[in-house]
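Below is a structure I'd like to ask you about.
Removed from the display is one protein chain of the complex; every other protein chain stays in position.
Just so it is clear, A, B and C label the chains in written order, and each chain counts residues from 1 on its own.
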Amino acid sequence: MAGDFVFEEKVKIYDTDAQGVVHYAGYYRFFTDALESFSSSKLGETLSEVSKNIWFVVVESNAKYYKPARMGDKLDVHLSYKLLSDKSIRFDFKIFKSQELVCEGFITQVSIDRDEWKATPIPREILDKLA
Amino acid sequence: MAGDFVFEEKVKIYDTDAQGVVHYAGYYRFFTDALESFSSSKLGETLSEVSKNIWFVVVESNAKYYKPARMGDKLDVHLSYKLLSDKSIRFDFKIFKSQELVCEGFITQVSIDRDEWKATPIPREILDKLA
Amino acid sequence: MAGDFVFEEKVKIYDTDAQGVVHYAGYYRFFTDALESFSSSKLGETLSEVSKNIWFVVVESNAKYYKPARMGDKLDVHLSYKLLSDKSIRFDFKIFKSQELVCEGFITQVSIDRDEWKATPIPREILDKLA
Partner (left out) sequence: MAGDFVFEEKVKIYDTDAQGVVHYAGYYRFFTDALESFSSSKLGETLSEVSKNIWFVVVESNAKYYKPARMGDKLDVHLSYKLLSDKSIRFDFKIFKSQELVCEGFITQVSIDRDEWKATPIPREILDKLA
């Protein structure tokens, strides 16, 4: 947790559904926002734009839901990451509302050659910035 | 109304928000679904795929909301259209729930050259199919 | 324009579609974000939470699209508003990318009694804050 990248989010009406709480798939918006913000500040641009030839694509997503979040709630999204191989990174997320854990999960991304749509090593300059 | 293309839709939980009804922007999903279904049946493919060089892009969207729709509601989406020029088409939608009008609106699309991103005449073969 | 409320937005990957630009319905997310931010700063809470008995519901939405916006683009969303009656407010939006107008539109909201789901005058304390 110490050293995590933290992104603040506010629950919007379009994140909620008729049960009055954030729709389960809506939490992936929070994961994506935190990831794009992390990437902008750490790599200088969003992960998806990081290179003309390389794209990062999601190969797995997961979320566990512990407490409901409601419209207007302020959330802290904590992001940490680890390299799984020279081609893939796992980003872990913990979402807190007033210090209480409401959701945790992860997104695993793989670096691909966008023309061939095949896994390819993550470029050196990205690895250096993530190190 | 007679002669309209009609598409049946069912309200899903992700269309709703914490007010317990369909989120205002969610109706554009119903418009888009009806339009893609119309296009598939009339043109043989979705409007956005209709040509490698030509794309249709939305230049205006509008919706008026008369009655709320709720999860599980069955909706009939009526579509009609008219050519506004040799480059643009307006698609009009009326959404009914048990014969009652709940929403109406329109989407205006313009044919563009996708490389130059500039308005260009709608191809002859599309006009023929729409006539 | 002078005196407008201005909200900064950044285009996210989930706002875009396969045409490489923001999906037409995605602009309503920008309108909603600006409106919720305006409401929080002006009224102290989001418009939808402003009262236990009163809800604001959208009765019309409209957007005109002039230029495409792409992932990572920074947008300035300008909001202005006018009272249409003692029960309804129209919020107007202009979205700029580097001073260039990319989209404009509006959302008209009506104040309703949430139990009866009927139009009702906007509460005095909200009108005072908007005056």
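Note that contacts are C-beta pairs under 8 Å (C-beta built on N, C-alpha and C of every residue); 3 or more make two chains touch, one makes a residue touch a chain.
Small disclaimer: the values here were computed from a predicted structure and weren't measured.
Asker: Please identify which residue in C:I13, C:L43 or C:L130 touches the non-displayed chain.
Answerer: C:I13
Asker: With respect to the chain omitted from the figure, which of A:A25, A:L83 or A:L101 is a touching residue?
Answerer: The missing chain is touched by A:A25.
Asker: In the complete assembly, which of B:E36, B:E60, B:D76 or B:E104 touches the absent chain?
Answerer: B:E36
Asker: Using the touch rule from the top, list residues of chain C that touch the missing partner.
Answerer: Residues in contact with the chain left out: 13-14, 16-21, 23, 25, 70-71.
Asker: Please output the residues of chain A touching the missing chain, sorted low to high.
Answerer: Looking at chain A, the ones touching the missing chain are residues 18-19, 21, 24-25, 28-29, 32, 48, 55, 57-65, 68, 107, 117.
Asker: Touching the absent chain: which residues on chain B qualify?
Answerer: Per the touch rule, chain B residues meeting the hidden chain are 10, 12-14, 29, 32-33, 36, 45-46, 48-49, 71-72.
Note that in this section only the chains that are shown with their structure count from here on.
Asker: List the centre-to-centre spacing of chain B and chain C in whole Å, with centres computed as mean CA coordinates.
Answerer: For chain B versus chain C, the centre distance works out to 23 Å.
Asker: For chain A, give me the residues that contact two or more of the other chains.
Answerer: Touching at least two other chains: 13-14, 71.
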